[in-house]
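Removed: one protein chain of the complex. Kept in place: all other protein chains.
For chain A:
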């Protein structure tokens, strides 16, 4: 039996009068990639933040690595990449990586090798000595992803990691994600790129605060009698 890394049960979340999450249940197992899709403003980022303990749910239960969130020490075992690139602009790429590596508690002697590895995954090795203020949008995104990958976390939570990243590099990143999955890591990823949703093991479609569809991509396509996840998305939304 596989370990359940994320187990969100009947989450509810309101911002003032607005109900963002009405009833959301999701789970990510070890060795699984779960893709979270849904229109902008559907509450994808909110669900992720609740899972990480950065927001408090109004109802329901968020279990991560079999522990109730929020829980501080647990955060060291999770690689989180937020939707916005928050980086220290005055520092170089390498300094950002070193700093966050230390914050995550990566062992001192392992840190240099770890940084070299994650920088290679996102093709950032040549730019590591450069200040982040001189980075392009895509470079910032890649550095953000590299930071999330630091410390070989058991669970990766990536909020739109491939925005602004070119197709060749995107392919490389997905290759890395699949490798991580095969090594038994769990990945929760949100995306607006439906081609990417095809590459996941399961897709959850978030709409009107509820999970409207939740299955393997191929099964969803069969269920909706369409060829692509994009069409599933559009059909579920009632556009097509």
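Observations on the structure shown:
What we mean here is this: a contact is a pair of C-beta atoms (placed from the backbone, for glycine too) under 8 Å apart; a residue touches a chain by one contact, two chains touch by 3 or more; residues count from 1.
Convention: contacts and distances are computed from a predicted model.
UniProt records the chain missing from this view under the protein name "ABC transporter permease", selected from "Pyridine nucleotide-disulfide oxidoreductase", "ABC transporter permease", "Zn-ribbon domain-containing OB-fold protein" or "Multifunctional fusion protein".
When the missing chain is restored to the complex, the residue among A:7, A:23, A:58 or A:95 that touches it is A:95. Screening A:2, A:18, A:86 or A:179 for touch with the missing chain picks out A:86.
From the options A:13, A:27 or A:104, the residue with contact to the chain not on display is A:104.
Summarising the interface, chain A meets the missing chain with residues 52-54, 56, 70-76, 78, 80, 82, 84-91, 95, 99-100, 102-105, 147.
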